[in-house]
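Complex shown without one protein chain; remaining protein chains in place.
Take a look at subunit A:
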Amino acid sequence: MFAPLTWVLVALSLAAMVYAVVLAARNKRIDWTVLGIIGVIEVALIAQLVIGIVQLSGAERDVSGPFFVGYLIGSLLVLPVGAFWALAESSRWGAGALAVACLVVPILELRLHEVWTA
């Protein structure tokens, strides 16, 4: 695994989460700034998926392939679904729901890291 990318993803997701929480606290809906951050995260996640699969195929250690690829693909799905769910809500709770989705990405990244280094 390309560790720097993992930590960048953790940092960006936590930043997006904090921003979404601030929006919710200020009674605002989600805006283009947070959607932009999420777009960057998604691009990085796609890069991670490609790098992860390439490295998995060349891994000499015994990495649990199905779990590893499962986490890689699962992490891609969370934010688009979360953003869709948040956009369809006209109150502050939409931003709150997006914050939940943003929190899931770092958790998945940590599990991914565990699976890779186990």
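Just so it is clear, a contact is a pair of C-beta atoms (placed from the backbone, for glycine too) under 8 Å apart; a residue touches a chain by one contact, two chains touch by 3 or more; residues count from 1.
Keep this in mind: contacts and distances are computed from a predicted model.
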"Acetoin utilization protein AcuC", "Cytochrome bd-type quinol oxidase subunit 2", "Urea ABC transporter permease subunit UrtC" or "Cupredoxin domain-containing protein" - which is the UniProt name of the missing chain: "Cytochrome bd-type quinol oxidase subunit 2"
Absent-chain contact - pick from A:23, A:41 or A:97: A:97
Sole contact to the chain not displayed, among A:52, A:82 or A:106: A:82
Interface with the unshown chain - residue positions in subunit A: 66-67, 70, 74, 77-78, 81-82, 85-86, 89, 91, 93-94, 96-98, 100-101, 104
